[in-house]
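Every protein chain but one is kept in place in this view of the complex.
For subunit A:
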Amino acid sequence: MSRVKRIAKELEECRQDAQSGVSLRLNNETDLTHLTGYFKGPPGTPYEKGTFQVDINIPNEYPFKPPQMKFLTKIYHPNISSVTGAICLDILKDAWTPILTLKSSLISLQSLLQSPEPSDPQDAEVAKHYISNKVGFDETAAYWTKLYASDGEKDGQAALSDSALYGIDDEIVTQFENMGFPRDKTILVLRRMGIKSFNNVTNKGETENKILEELLKECQ
């Protein structure tokens, strides 16, 4: 009962507030427990100009238990699963307190985009990329923002290559493609091995052999 009252108040407060840049919408007008949150990517980050959608599920024990949130918009970020959108953020887990609200949680997600915590990752692959090659990470994150989080029409945009999607140097993919390996398997293996390019590799020949071995296993 008081949960419904509280959510209604929070929605009203969010509706009246044009400053914060976050908004909330009910998925279904008759159900106050399933919402979608929206906010803009912070300026000066690879998420700039993107609009991110977050799925919000409110448990029975709200506000004593945190709302369950996950990204609906695909996003490339160390603390957010690139596959499921699951979020690693303390206030949505054990640091939740009933003085937080849906709006303040969305604002915290916005700051998470501003300040990733690669030491406490949700997506280990993405975190590895962030730590080993920040420039490459930023490029990939910006690609994903353009591809998945843009307001504009998707069709009007230049097609992004599947290798760029994972921050992998297209040259490597082409190299193995030319040897007859399928493109998707090559990207899969390179992702699994955490190899994005040959730039920082000391022994290129040895690395190539390892990739070949994995590819042969994968394509059996």
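Definition applied: a residue touches a chain if its C-beta (ideal position, glycine included) is under 8 Å from a C-beta of that chain, and two chains touch if they have at least 3 such contacts; residues count from 1.
Throughout what follows, contacts and distances are computed from a predicted model.
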| item | value |
| --- | --- |
| Which of "ubiquitinyl hydrolase 1", "Eukaryotic translation initiation factor 3 subunit K", "V-type proton ATPase subunit" or "Ubiquinol-cytochrome C reductase" matches, in UniProt, the chain that is not displayed | "ubiquitinyl hydrolase 1" |
| Omitted-chain contact residue, chosen from A:S82, A:T101, A:S163 or A:T186 | A:T101 |
| Missing-partner contacts on subunit A, residue numbers | 1-3, 5-6, 9-10, 13, 61, 63-64, 95-101 |
